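Complex shown without one protein chain; remaining protein chains in place.
Per-chain numbering from 1; labels A and B assigned in written order.
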Amino acid sequence: MVDVPIPETTRIRVEGPWIVRLRRFAEITRRVLRNPTTLAGLLIIVALLSLAILAPVLTEPNVPDPYQMPRDWGARDAPPGTPGHPLGTTSTGGDVFYGVLWGARTSLQLSVIVVGITVTVGTIVGSLAGFIGGKLDEILMRTVDILLAIPELIFALAIAAVLGPSFGNIIFALSVVFWVKYARIIRGQIIHVKQNEYVDAARVIGDSKLKIYLKDVLPNSITPVIVQATMDMGGIVLTAATLSFIGLSEAGLAEWGVLVSDGQAGISAGKWWASTFPGLMVFLWALGFNLVGDGMRDVLDPRTESR
Amino acid sequence: MTTMTPDVTDSTRAGAPVMTLRNVQKYFPIKEGALQRVVGHVRAVDGVSLDIHRGETVGLVGESGCGKTTLGRCISGLTDPTAGGIYFRLSTEDRARLDSLLDTPPEQLSAEDKAFIDRIDRAHRIDRMSPEQRRIYRRNCQVVFQDAFSSLNPRQLVKDIVARPLRVYREASGHELTERTVALLESVGLGRQHLYRYPHQFSGGQRQRISIARALALDPEFIVLDEPTSALDVSVQAQILNLLHELQRERGLTYLFISHDLGVVRLMADRIAVMYLGEVVEQGTVEDIFERPLHPYTEALLAANPDINAAPGESMRGLEGNVPDPANPPQGCRFHTRCPVATPICGWEVDDAVQWLTDQARLFDTLTAVERLSEFDATLVFEDEESAAEVAGRLTAGAVPPPMAAATEAVEPQGQRVRIRMRPVERVELEDLGGSHLTSCVLYTSRRRDVDPGYTTKLTAE
Partner (left out) sequence: MTASAPTPPQVTLDPAPRVAAVEDLRVYFQTKAGLVHAVDGVSFDIRDREVLGLVGETGSGKSVTARSFLRLIQTPPGIYAGGSISFWSREARDTGAEPIDLLEIPDSEMLDVRGDRIAMIFQDPGKALNPALTIREQIAEVFYQHRSAELLDGLDEERSWIIRRAARQQSRALERFLLKLPPLRSKAAKLRRRVDEHVAAALAETQIPNPKKIMASYPHELSGGMKQRVMIAQALACNPDLLIADEPTTALDVTIQAKILELIRQLQEAHQTAVLYISHDLSLVRQICDRVAVMYAGRIAETGDTEVIFGDPLHPYTRGLMAAVPSAAHKRGELTAIEGAVPELVSPPPSCRFHTRCPFATEVCATIDPALVETNETGHRVACHIYGLPPGAVGEGPMPSFERRTR
């Protein structure tokens, strides 16, 4: 911390900006790895993503649509360990192992698409409201208030039900519902960050509003959004599984919610596997992203870094 | 380095005006209720006129809430004044003509005069300037903020922070940009080794140096220093003050030094303006203000300021009462409510009587309403006749400050009601007492002859 000006005769070793940024990245990584819960969450996510990526290798993709469950009508309700069906089959002969793996792919696509759309829309709306303010802020935020007054699940359910059962409609319904809270988070952050003197300093320099927003306001406001988005990566899969479970997705899709729904009838008959494995996957997926999201909060704050 | 237009050549002369403020006001609306209806205004800055000349340091002193920071923000273009003009590089000739025109009622202005005002506004008035002029003004007026922790973007490297002005004006890029940034850092006592670090890796004093380097990047003419050292420790403050002085000498900078610390201002400023509740109450050279203060508020500030060289018990006298509400400032001289040498013509109003009542526990509880006709004429309504009678009695019998009693023209009890009428007063104005020493205190200005001699002798006796 003590940096007494060094005499010019001293050789000064200057580190370039990329080394500094790299070191900061390394520091962040080191801190992630040092926190046991974040690390556990990260391991879970890595494992699930590996499953998703390796799904075509570990299983024979169904033709023509690999996202449809393959049906083995000869082996219905087969218990785990059955040759060819390591995790058993459903009452309609769907291979649970296949469903678990390709369900991970479905979930990955789903959460990336929905989080991508909602974060973008939410950030734009929240930024307009918070950064420009005034009447625009009033209009946008009252709209957000109205949308927030409707319970998320019921709202998504209503939209999906109106549009008819299809997985694409679930993605659409979730996107419509989830952007609202990002808008609210980012607006609050921006209003807070806007008051910092470095924003005034940038105005005194004469930088444009857009540049001030991109350089000063947004980077300092985005952390809670990233944290929330990480947690929502898990939460969205959970909500989508719920919607699928109650039948708002097309039947036969390799999706965990659909599988749980298919298998639940058999639970009372002792055929536990068809619901349990996909259910466990949903649980792990949500848990992994929640743990990481929680850990990101401290890691992303530049002020908490050790000097 | 800067593109000169015919209008601004004058300012390159030493001593030419850099900033000229005329009757600057900044009001902030107070909003209430769901509809955000405006119910009043906080008068943060209320009619300030000031000249800042090339190469000098003007100190702006006052307590929290006096409007000094708001005035600084108006001058640096961060917020537009509600009324009044802030002119950049107005020549002395133009200034003289403008002053005479501003004194003339608008309806008496000729078309030629109006054209002149319009031309001056386009060329010099910072909130009405043409975009080219605005650019020149923007480059030449920079700010160093009080809080070195919030004035640097925590996610930018020092190089990006200091080089940013150069990038915005496309002054340099690539290797040249780096070298000029290093030169800037070196001019504030930092160096090449600090280029690629984040602000949080620096101590408070170093961060303030980074802020100063950023302000210097465009080689400005004028810098607003808004409490630049009040967040620092004394030993570090001394480093920064020395640095600021050296930079001023080397680069011929003009400073507006805003501070609540009289010791610091005394050291750094050539001229000082003392603010109280949105107004400048006294203005003069450092010697004038510190050796021959001509306003009781300045005297009070000096008396309250702890002096390290003073023996215990020698210094530090405080002021009674609180700073009044800037949304509803006192009439006349705004300092009269706390002034130890107030006179009957200082602006006593009905609110002062009500304020006096709030300190009288028993009587205040019985006050139910105040019906105002004006600031100087109102009826107080009490729960019972006895209280009304007692208040009337005490208001006339000298329980209140003598100048307030003297300013009271009539106290008329009628049952539960007491009507109070005070002698109306006008607003006090700054007056030049010679040698550019300005004060608004009626004890020294031309209104001195209106003051009861009893009060002026009391002052000289002290």
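Side notes on the structure shown:
Assume a contact is a pair of C-beta atoms (placed from the backbone, for glycine too) under 8 Å apart; a residue touches a chain by one contact, two chains touch by 3 or more.
Because the structure is predicted, anything quoted here is derived from the model rather than measured.
Interface note for the absent chain: among B:P105, B:P131 or B:P306, the touching residue is B:P306. In the complete complex, the hidden chain is touched by one of B:I117, B:A217, B:L243 or B:L294, namely B:L243.
Only one residue from B:G205, B:P220, B:G278 or B:P413 touches the chain missing from this view: B:G205. Interface with the hidden chain, as seen from subunit B, comprises residues 63-64, 189, 203-206, 233-239, 241-243, 245-246, 249, 260-264, 266-268, 290, 300-301, 303-310, 312-313, 315-320, 322-323, 358-361, 364-365.
By definition in this document, only the chains that are shown with their structure count from here on.
Residues of subunit B touching subunit A in their complex: 73, 76-78, 135, 138-139, 141-143, 145-147, 150-157, 159, 164-165, 168-169, 189-198, 200-203, 206, 211, 214, 218. The part of subunit A that touches subunit B in the complex is made up of residues 1-3, 5-6, 12-17, 19-20, 24, 196-198, 200-207, 211, 215-216, 219-220, 302-303, 305, 307.
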